[in-house]
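One protein chain is absent from this view; the other protein chains keep their places.
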Amino acid sequence: MQELYLISLCALVIFSILAILLKDLLKAALSLMAASVFLAVIFFFMKAYYAGVFEVSVVAGLITVLFVSTIGLTKGEADVFESKLPTIIFPLFFIWFIIIDILIMWVLLSKFPPLHKGIPETGSFGEVFWQKRTFDLVAQIGIIFAGVFSVLALFRKKDKNG
Amino acid sequence: MVSLFIIIPFVLAAVLPLIEKISKKFLPDLLTNLAMLFLLIYSMTFGYQIVVSNTGIRQLQWFNQQLNVVFALDGFSLFMLFAIYLLSFGVTLFSIDYMEHYGSKGIFYALFMIMVGGMSGLVLATDLFTIYVFLEVAAISSYGLVAYGLKHDELEASFKYLMLSAVATAFLLLGITLLFGLRGSLKLGDIADIVSSPNLKFATGICTGFFIFGFGLKAALVPFHSWLPDAHPSAPAPISAMLSGLLIKVSGVYALTRIFLNVFGLTPALSTVLMYLGVISILVGAITALGQGDIKRMLAYSSISQVGYIILGFGAGTSFAIMGALFHILNHALAKGLLFLNSGSVEHATGTRELDKMGGLAKRMPITAATTVVGSLSVAGVPPLNGFWSKLFIIIGLLQAKAYGFAFIAVLASIITLWYYIIIQRRAFFGKLKETLKDVKEVPFWMAVSTIFIALVCIIIGIGFWAVIPKWITPAANILELGIRYAKLYLRI
Partner (left out) sequence: MEFGILTKESGVILVNLIGDWYFNLLFCVILFFIGLYCLLSMRNLIKLLIGIEVIAKGITLALISASNARNCIFTGQSLVITFIVIEVCVVAVALAIIINIYRHTGSLDVKKLTKLKG
């Protein structure tokens, strides 16, 4: 089980790297979707089932559809010229960053106290979600309204001089 | 009920596009302005009752079939609500006539109400993650509002604003996750418990850094200010007034102050960092504003400078400094809102924003000229207008804290501020009337009414500050001075 978990983490990182380095936008969006699927697998390993389902259906589904439709709508004659330099230099930066980061976190481990396991939660997920975090749900309604109205405002028909 | 502050904006925003289909001209304006007026009066009467009836600190819990929504309406929250609704009412009056340029007023008012609702929810929340979610509500609606005109400048500014804001909120969430992992709960009171334990000093330091980056970008502190001079001038004038007057203060300064003064506690190191950030913002904003040729860009840089004053006051931590900083939030919101609305009037009348193309407008637009004089003198800190008293309190507070260098720089920047506002007055309004501007007319009725209203409020608050301060500011200042004890006692449910 541990090995599968480690493979999922590495696959997540590898697909994210592919998503930012690939030149073709469609392939980049599809590798982002693959990364989402592996992230959902990681969520399942940590017993976060609802979050895993949500991640697959929304991020790997809805956001990928949005990206692909935008890429389709903006295919132009003149493609953006990306210089090859960031792609070539990236492995260098990446390995340098990992080494420095592991060193820093090894040193900092002594300064962070160990997390003790808290009291396990009572009730089911539904009760915690609807009763303990109700204010967040009210705010989510606001988020959805804000997003919908912003998109409507950005795509509105201009009548006279708007 | 306190929940009306959040329910009314969201419900109204939901029905406004439908109402627009029924009656394009009359109903959306009327409903929005009535709702704003109602919320303003409601916060002044009912909210004030709640705050003073229980030694100034009161918490409400609303049970409805076992749903659990906790509002904390204390002095600081009520003060921010009062400032929000006062300026929003003026801005909605202004946009009755101004938004005819842009069309689709129903969607505009809906987005506006969502932004106001998001800001109200932010000040009423007691939970770190809830503060973050309402911050995003206000932010997403502001992305749409900045890009409302659909011209090239506005889209570019909105896109840059979106990118920088997304990175900042990512860092913010990283800090929230660290605190969540260390404590197990997200309530402000619970977190206040653990931040003083000695083996968590390093973790708290890292979280403080993340929060300064995240909230500092929303508050446009230097060096995180680069989105503001692009986003604020490109937005429509009412939205510039809202962003510069309210959004950078509610989502930036209010959240920063609530978390740093009430939950983390103002340690000497944190106080020094905040004071230095404030002073650098003051200087950079003031000096860069001198060289601008576009009215709204100059006002945007001036906003950076004035927010630096507010953070300097909060960082100093003495009683006069906190009182001055709170008062300056209200004063700057009103004055800067007034100045941005007037720049919108000038743009409506002359069609340009460049100072070179204007001149002598005072003969043709007397109301706009008079209110701009009131607003400029208020921001520059000239007695007896309201800006003078708040800056005076901040400087007295700095002298109390023995920070003489900072006080000197604050006074110096105040003189520079006065200088460039006089430059605007002379170049835009006084002097010879240019030939191209011979037949500009005064602004339409509602725009004039709203600017006169806000200018009158500035003058009244300036002359009557000795009545405003004990009623509105002292409860808020008391809460902030109580510091961590306040969060541990009250913000725990």
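Observations, loosely collected:
Letters A and B name the chains as they come in the text, with residue numbers starting at 1 for each one.
We adopt the following convention: contacts are C-beta pairs under 8 Å (C-beta built on N, C-alpha and C of every residue); 3 or more make two chains touch, one makes a residue touch a chain.
Please read all numbers here as calculations on a predicted model, not as lab measurements.
Residue-level contact of chain A with the missing chain is found at 1-2, 5-6, 9, 12-13, 16-17, 19-20, 25, 28-29, 32, 35-36, 39, 42-43, 45-48, 50-51, 54-55, 58-59, 62-63, 66-67, 70-71, 73-74, 76, 78, 80-83, 86, 90, 93-94, 97-98, 101-102, 105-106, 109-110, 112, 114-115, 117-121, 123-125, 128-129, 132-133, 136-137, 139-140, 143-144, 146-147, 150-151, 154-155.
Taking the complete complex into account, residues 129, 133, 136, 140, 143-144, 147, 150-153, 155-160, 162-163, 166-167, 170, 173-174, 177-178, 180-181, 184, 226-227, 229-230, 234 of chain B touch the chain not shown.
Definition applied: only the chains that are shown with their structure count from here on.
Here the CA centre of chain A is 31 Å from the CA centre of chain B.
Of all the residues in chain A, the ones that touch chain B in their complex are 108, 111-113, 115, 118, 130-136, 138-143, 145-147, 149-154, 156, 158-162. The part of chain B that touches chain A in the complex is made up of residues 6, 10, 13-14, 17, 66-70, 101-104, 107-108, 110-111, 114-115, 117-118, 121, 125, 127, 129-130, 133-134, 136-137, 140-141, 143-145, 147-148, 150, 181-182, 184, 199-200, 202-203.
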